[in-house]
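I am attaching a structure below and will ask some questions about it afterwards.
Every protein chain but one is kept in place in this view of the complex.
Letters A, B and C mark the chains in the order given here, with residues in each chain numbered from 1 onward.
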Amino acid sequence: MCGIFGVLGHKDAARLTYMGLYALQHRGEESAGIFAYNGKKVTYHKGMGLVGDVFDEKAIKSLRGNIAIGHVRYSTTGSSHTSNVQPFMAAHKRGHIAIAHNGNLTNALQLRHAMEGQGSIFQSTMDSEVIVHLLAKSKKKDYKDSMVWALSQLEGAYSLVLMLDDKLIAARDPRGWRPLCLGRIEGAYVLASETCALDLINAEYVRDVEPGEIVFISKDGIKSIKPFPKQKHSLCIFEYIYFARPDSNIFGKNVYLTRRRLGQQLAREHPVDCDLVMAVPDSGNYAAVGFAEESKIPHETGIIRNHYIGRTFIQPSQSVRDFKVKVKLNPIKDVLKGKRIVIIDDSIVRGTTTRSRVKTLWEAGAKEVHMRVTCPPIKNPCFYGIDFPTKKELIASNKEIEEIGDFIGLDGLEYLSLEGMLKAMLLPKNEFCTACFSGEYPVKPPKKLTKRALEK
Amino acid sequence: MCGIFGVLGHKDAARLTYMGLYALQHRGEESAGIFAYNGKKVTYHKGMGLVGDVFDEKAIKSLRGNIAIGHVRYSTTGSSHTSNVQPFMAAHKRGHIAIAHNGNLTNALQLRHAMEGQGSIFQSTMDSEVIVHLLAKSKKKDYKDSMVWALSQLEGAYSLVLMLDDKLIAARDPRGWRPLCLGRIEGAYVLASETCALDLINAEYVRDVEPGEIVFISKDGIKSIKPFPKQKHSLCIFEYIYFARPDSNIFGKNVYLTRRRLGQQLAREHPVDCDLVMAVPDSGNYAAVGFAEESKIPHETGIIRNHYIGRTFIQPSQSVRDFKVKVKLNPIKDVLKGKRIVIIDDSIVRGTTTRSRVKTLWEAGAKEVHMRVTCPPIKNPCFYGIDFPTKKELIASNKEIEEIGDFIGLDGLEYLSLEGMLKAMLLPKNEFCTACFSGEYPVKPPKKLTKRALEK
Amino acid sequence: MCGIFGVLGHKDAARLTYMGLYALQHRGEESAGIFAYNGKKVTYHKGMGLVGDVFDEKAIKSLRGNIAIGHVRYSTTGSSHTSNVQPFMAAHKRGHIAIAHNGNLTNALQLRHAMEGQGSIFQSTMDSEVIVHLLAKSKKKDYKDSMVWALSQLEGAYSLVLMLDDKLIAARDPRGWRPLCLGRIEGAYVLASETCALDLINAEYVRDVEPGEIVFISKDGIKSIKPFPKQKHSLCIFEYIYFARPDSNIFGKNVYLTRRRLGQQLAREHPVDCDLVMAVPDSGNYAAVGFAEESKIPHETGIIRNHYIGRTFIQPSQSVRDFKVKVKLNPIKDVLKGKRIVIIDDSIVRGTTTRSRVKTLWEAGAKEVHMRVTCPPIKNPCFYGIDFPTKKELIASNKEIEEIGDFIGLDGLEYLSLEGMLKAMLLPKNEFCTACFSGEYPVKPPKKLTKRALEK
Partner (left out) sequence: MCGIFGVLGHKDAARLTYMGLYALQHRGEESAGIFAYNGKKVTYHKGMGLVGDVFDEKAIKSLRGNIAIGHVRYSTTGSSHTSNVQPFMAAHKRGHIAIAHNGNLTNALQLRHAMEGQGSIFQSTMDSEVIVHLLAKSKKKDYKDSMVWALSQLEGAYSLVLMLDDKLIAARDPRGWRPLCLGRIEGAYVLASETCALDLINAEYVRDVEPGEIVFISKDGIKSIKPFPKQKHSLCIFEYIYFARPDSNIFGKNVYLTRRRLGQQLAREHPVDCDLVMAVPDSGNYAAVGFAEESKIPHETGIIRNHYIGRTFIQPSQSVRDFKVKVKLNPIKDVLKGKRIVIIDDSIVRGTTTRSRVKTLWEAGAKEVHMRVTCPPIKNPCFYGIDFPTKKELIASNKEIEEIGDFIGLDGLEYLSLEGMLKAMLLPKNEFCTACFSGEYPVKPPKKLTKRALEK
């Protein structure tokens, strides 16, 4: 997953971008980058790591100009190395293009192989480089027409922010998998993956960039076009379940309140006779509020989250089992001892972490442990931007619900139904992509083509 | 404030100490240190910063032996430099003494000046060095007698863990300001400031080290003495209010449940007509649960805490006010807009941070903002280990409650009464020190004596 | 300037490359990089800084395979940023190309502009990227033919080492400005800018790669072609004067002995009546030996070089003038006091450093200070790989010899004549490029074309 940000028309463009990326950090912890342009040249700074580690005051000061774009990136596989840090930039006949991309193209490798056959060279393994090549190859005279032509070649998911020297461009694929919103601050335009980035810099939310829309922003103002045939929308429902920040509005609706409704729906669908409701902190916090409210079961804090977790751990003593889980989340024995508990979480992916956590509840003296999950079992990989593990590692791909409950060590486990999940949304149910649950892919997955491997 | 830890009789002594300090990190973020002894020599590692930053696998491996003690330290003033990192160690006629100390002595400077007059030299400005000098100067033949003699010279607060070559010693002053507990793991003895450190390493809680008790632990077993005249206890109530981890039991009682009761008591004392109860995350989280329960007002998450806060910040753009507050805690507009809110926090010290936070609630569209605080106004400095700012900076020392509410920008502000706070405790009210609220100091504050200043 | 290295057929390919770059460090201190290939994928490591800082054991271990190439880079201007660190690599239709380049092309910008017009994108401002684009665009079926076609487009100076997946290619432009030699070690082939890199790894020197030669090395052996029309050679004479390591053989002749002969020739051309000959350490060391020998004037060490020079300096006290010069080179008063001195150096570029150094001789009590320089005045920029400052900054471009002597503060200054310098060489004088002295450029300088600026 990734977070993208852009601003045009503000003297502190790079600094605002830095702050925006700070707010979007949860969308990508692997690397961060910012490009800026001051009318003469492009300056940039990027690196592996968190926003707060990649940038310092000196770096921000070196990024000059009133236009900037930024990117935070998360990636699962071997491609985690420096040459894949975004934004991606290249010079072409019209100047410099820098691009920040959230989503996955399903035809990126076909496009790349075709261009290599025609003599093109590639320096990264990112989809973004394909888009830049297309823009450079376009024979259209106007850059707006080039943009339309290039995007028309793409299949799959993209929310994009581009910097074309002194021009800022935003685009979202016609199905609209990934969010992208437009804001204003002190006369400047701002683009961000989520509204929490606008909040942090005190920018006003204007509207979402719509599926299929391209927005061109320059010092002469803003222009929007929708050049592509209209398609059925495929908004990613997992953004609400798991990915987005609770204080963001995504696709126009608040995430926290959605999670609260998911908890309420869950309590209606799968009631349980227990002494207390508690959350897996922090992923189940908001649904647990809804579950407790609807079920009238007392809401307790049964696990304390430790905020001092460093990024690396020393190997614990052999006599200490599950150190990594326990150092992060410690159960309160006096709350749990002898109690029948229902614990709420947003999702189960591999099941192993959940198992470790539930084990600590038993060790704390719980009498019964039930679990309720605010989405259906995740059975299928995502080809549109979410980095699930392989099908083999997805526990729900390989086990029935009861088997999963046994594996985790629960007295009872229930998932919210697909229907129930969609009911908790404030948008029509056919607006969403639910492929990871249902296996119904709105756009066919990419053919298996080998990437040329490059590794740091 | 500080956290202390010790273990004797475990092959992974240093590693367990590292894990214990990890659990006690909230008691001191400034520096960390561990000393170990393997029967031949003392090895140590210490440094400025968080436990996870100070230690790595190589450092832990270098700490050899089955006895170790550790310390995390927090300090406000100029004395924040390397030579004050604990544990403090020195060689003396009997071997090596390493000491980890939580609390403040009220007669440390008198003792030091007297010893300097007799030709002693001092390398730090820490109370701990005074204690080591006393142990070295003792003319008693037995080290246990020396310990009693040395501690009998001290006034004020001390919870201590000492390593005397292959012997481990724990001690707590007769009034018992600071907590200290004893546990067991796989035959080994463990000492820790709070029980959460025992939980993390799967050690069993045995009992608290009692006020006035000295515990001698060696390979020959454990021996306890209470050589001092019994005194009225002065347990620090602020450990419950603010300092200790909610998952710890302090002075035998759980902290989370105490904070929950404080919230209930607060709702009874100072009810308010509002649409929703919310906490300042995370300091008010547990009292807010109690307040909501007692008041029957719905409990909402109105502010989201961002977990990606780095330790240093780049100067924000001038157009972004209150960046530091907002990057940490972002209000959810859809929850707060048009609502009458009561927000719960554990305490108010200077008032400035609270003011910034409340301001973001107004900006999010709140209709009314009331605040309730789970302790009385803090008006007096602490001389027993808590690093409050000076009286001049304590807002309640200088303003009436109504003025404080105006300063913060509230429609209403109420503090829990001293009586109400004590009622929420499970121990008799005369067990506690409440000097920071009442000004009644159980032991007279130190005379003003100038420390020789030394600064890195 | 740059240093390049390559090896094929050795299990320790990357490690040998690391050692080779260590020996070539003097040719480029700004950045270093190594690429390796193990039959399946390319691995690489590169970074800003010295070889010893960029690489550690972990990095070297990550570079797998029996083929590797490496590069050290020095650059003067704004283009000193990460995206310009060599080797440069890209994927194209035939696999991966990695390229290490020493020299400057005079038609790089024309080629680039033409390719941009055809839809190509560029990610660096390096000549090397142009060469890779040409290789990718070649329509020849055989990679050897593609190589010939691509190189035939180039004008200017290039010594190249390329890795084309499992094949190693070396090439040197027909005029042969920059050195490149071939060696063998334990059955493997090695390529290096200078023989000192072969010495360090105990490789046997085989021969120089000749001007206009392309050498293809693979597991099937070595093949050499000379596909281009023969041209007059333009070996860079400044490699002997200044750039190469004294223990290297360049263009087949030893550098130290050449510098010694330059000193002898200098003594014959410009004798001086003095008490002692001394060198500017270490640049004038070897010529000073020759000068003393020929002139029969005693050779003394008048200045001591300090080997503990860090890379950054704290601002010195205002009362300490010329700290940077003095911390590096300290004159010995007891040697210099009251003496008539002739000091030998290899060249004068800006003249400012020389002035500071000469000043310290006066302060040490010298009676007379004369200087002799082992090459003619440098009046012209180099377009073939040496990073001289601009004409405005070259002191000999703007002042007569006598004026330079006055500026530096000398009793006498003489440069070796062009004729004398060439006489000290062991190769025919028409083999050399002497453009920086004479202004006669063998290949016309590039037209002024603006690079698109990109800056970190």
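Keep in mind that, in the parts below, contacts are C-beta pairs under 8 Å (C-beta built on N, C-alpha and C of every residue); 3 or more make two chains touch, one makes a residue touch a chain.
Remember, it's a predicted structure, so these values are computed and weren't measured experimentally.
S.K.: Of the chains that are displayed, which are in contact with the missing one across the whole complex?
M.R.: B, C
S.K.: Among C:52, C:117 or C:439, which residue is in touch with the absent chain?
M.R.: C:52
S.K.: One chain isn't shown here. Among C:48, C:148, C:200 or C:401, which residue touches it?
M.R.: That would be C:200, which touches the missing chain.
S.K.: Among C:148, C:327 or C:349, which one touches the chain that has been omitted from the display?
M.R.: C:327
S.K.: Given the contact definition stated above, which residue among C:254, C:352 or C:417 touches the chain not shown here?
M.R.: In the complete complex, the chain left out is touched by residue C:254.
S.K.: If I consider the whole complex, including the chain that's not displayed, which of C:43, C:285 or C:380 touches that chain?
M.R.: From the options C:43, C:285 or C:380, the contact with the absent chain belongs to C:285.
S.K.: If I consider the whole complex, including the chain that's not displayed, which of C:246, C:365 or C:412 touches that chain?
M.R.: C:246
S.K.: Considering the whole complex rather than only what is displayed, give the residues of chain B touching the chain that is not shown.
M.R.: Its contact residues with the unshown chain are 40-45, 62, 89-93, 95-97, 116-117, 119-123, 132-133, 136-138, 452-456.
S.K.: Which parts of chain C face the unshown chain closely enough to count as touching?
M.R.: Chain C touches the missing chain through residues 10, 12, 15-16, 18-19, 22-23, 25-26, 29, 50-53, 55-57, 60, 185-186, 196, 199-202, 245-247, 249, 254, 256-257, 282, 285-286, 289, 293, 298-301, 304-321, 323, 326-327, 330-335.
As a working rule, only the chains that are shown with their structure count from here on.
S.K.: Quick one: point me to the chain whose Cα centre is farthest from that of chain C.
M.R.: Between chain C and the rest, the longest centre separation is with B.
S.K.: From the Cα centroids, identify the chain that ends up most central relative to all protein Cα atoms.
M.R.: Taking the mean of C-alpha atoms per chain, the most central one is A.
S.K.: Roughly how far is chain A from chain B, centre to centre by C-alpha average, rounded to an integer in Å?
M.R.: Whole-Å distance between the two chain centres: 38.
S.K.: Return the distance between the CA-based centres of chain B and chain C, expressed in whole Å.
M.R.: It comes to 61 Å between the two C-alpha centres.
S.K.: Residue numbers in chain A touching 2 or more other chains?
M.R.: Correct list: empty.
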